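For this depiction, one protein chain was excluded, whereas all remaining protein chains were kept in their positions.
Showing subunit A:
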Amino acid sequence: MRYSALSLLLNGLTGNRNWAPAWREPEPKSHYDVVIVGGGGHGLATAYYLAKVFGVRNVAVLEKGYLGSGNIGRNTTIIRSNYLLPGNNPFYELSMKLWEGLEQDFNFNAMVSQRGVLNLYHSDAQQDAYTRRGNAMRLHGVDAELLDREAVRAKLPFLDFDNARFPIQGGLLQRRGGTVRHDAVAWGYARGADSHGVDVIQHCEVTGIRREGGRAVGVETTRGFIGCNKLALAAAGHSSQVAAMAGLKLPLESHVLQAFVSEGLKPFIDCVVTFGAGHFYVSQSDKGGLVFGGDIDGYNSYAQRGNLATVEHVAEAGKAMIPALSRVRVLRSWGGVMDMSMDGSPIIDRVHLDNLYLNSGWCYGGFKATPASGYCFAHLIARDEPHETAREMRLDRFARGYLIDEKGQGAQPNLH
């Protein structure tokens, strides 16, 4: 069923009794051309583009929980393409372009809102660094504007411009950045993939990978063995466990990242704004809640819950940027398990078995990458060659010394 104003009207007039489910709940078949492990945003997007763009329709997506239960439903919904390095920038810009056409493409309201992403700077050195990044973005054809202090003040007058330790000098603005309703991304891609014949199989955990003669022939699951011609792994924070089933050790650590939402407030912040002197970023949802987050907790964790010390740290950073936050009550907080790579950049590559493909290492930047990650991974799986924007995201770049170290931190996943 195609969603439209007319379908809404007609279904409304008939008491909303005739809506079809957005996707089927199929029993797994015994064999597929492609099996994708992980029904998060990236796995579903991969299946969608495989079926829609690359014509590979005999595809299954295996999800151990329910759709939207992992990081696709736990992030802070921000999209942007304000990257410095040539290995990253064209990829994230491809993602931004796909976001811009996504709702028409998959016929689902994902509430894509290009409200702008503003990164504040607090020193001359930081201004230089942001100027360099903005110039790199513009050289790649991405929009970027450097705002001075008064331009930022006109936009967000309630910031603490005269903070004694970190006065705000200005900001780097990407107007095309913004937010997207994250659950709707999972649902839209699932519905789109399903409508092109993909089997989206929930509550089906992969427990082993069967190998024969240098190839992956299928996966053992809690719902039986499922054979495949090609096996694609998109398991995010649990990538290390799934890859270990194929005898592969990854340059990843899994860390917990927390996010928060406040009580609903009247319209207050009309863009995404990030603190340049600490790790804090905030936007306001359409319901009025402030959606914000900070840094990872700093220790390996699979617990999907964080520590109070980080909650305090995030609150302090937020209050240093917006003093008015001291009166805001937090409604709830949660955590997600991030696949932190050793250089802070992702991996989209074919790995040591002939027909095994890996998509991981998204650190805490996976959400904004969802469309391009799916598109480029589907390109790699269907054609056995990398998409031009993702060709530097190789697994062997660590051994070869070609890191994509956007943050310049080296092999320290808890600092990326």
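Please note the rule applied: a residue touches a chain if its C-beta (ideal position, glycine included) is under 8 Å from a C-beta of that chain, and two chains touch if they have at least 3 such contacts; residues count from 1.
Criterion: contacts and distances are computed from a predicted model.
Going by its UniProt record, the hidden chain of the complex is named "Sarcosine oxidase subunit delta" among "Sulfur oxidation protein SoxY", "Amino acid ABC transporter permease", "Sarcosine oxidase subunit delta" or "Helicase".
Interface note for the absent chain: among A:Leu252, A:Ile269, A:Ala315 or A:Ala378, the touching residue is A:Leu252. Looking at A:Asn89, A:Gln174, A:Ser195 or A:Ser240, the residue that reaches the missing chain in the full complex is A:Ser240. Contact with the undisplayed chain is limited, among A:Asn229, A:Asn307 or A:Ser333, to A:Asn307. On the side of subunit A, touch with the chain left out of the figure occurs at residues 238, 240-241, 249-254, 297-303, 307-309, 342, 398-399, 411-414.
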